[in-house]
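Missing here: one protein chain of the complex. Every other protein chain is in place.
Then we have chain A:
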Amino acid sequence: MKIGLVLKELHRSENDLAHELLQVSDRHKVDHEIYHVARDLAQWSQRHVKEIAAIAERYGEKLDPEPEGESHLAERLIDKGSELMGRAKTPGLLMLRDLRELYMKASGVSVDWEMLAQAAQGIKHTDLLEVCQRCHPDTLRQMRWANGKLKEASTQAIVS
């Protein structure tokens, strides 16, 4: 059975997604909706990390329940950069690139949840299935958010 492996991979990619959301948040501090919402959404992935770690033991994997943090020094440097860049025109394109990356990462996580849910149904592990049912909708919302922001921001960033 390879459920442990999938959980380990999902643990890694949720941590990665949370980190990316925080990074994007910091890079776009002057785009306030991105800044605040990305931070809120990072917490969802951090919660998922805990849930994955909690259930992974049953499948023989020891995973860290604490989500990876962020470097505070690096954060502050990025903040400053973000403020300075706020008056330039290029951040629009940078933001599109960041949102695209978020969308791709969230899509990857979503597919992982789907695979895991399929497996959980197959072997009738309702606890695992419940974790999937609790977490996967959050991932879909993260995806739709990145996609929605992309749609909203593309025109102005590209045509102006």
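Everything that follows uses one rule, which is that contacts are C-beta pairs under 8 Å (C-beta built on N, C-alpha and C of every residue); 3 or more make two chains touch, one makes a residue touch a chain; residues count from 1.
Please note the rule applied: contacts and distances are computed from a predicted model.
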Not counting the visible chains, the remaining one has a UniProt entry; which protein name from "Ferrous iron transport protein B", "ABC transporter permease", "Molybdopterin dinucleotide binding protein" or "Rhodocoxin reductase" does it give?
"Molybdopterin dinucleotide binding protein"
Residues of chain A (touch criterion as defined above) contacting the omitted chain:
30-33, 36-37, 39-41, 86-89, 91-92, 141-142, 144-145, 147-149, 151-152, 155-157, 159-160
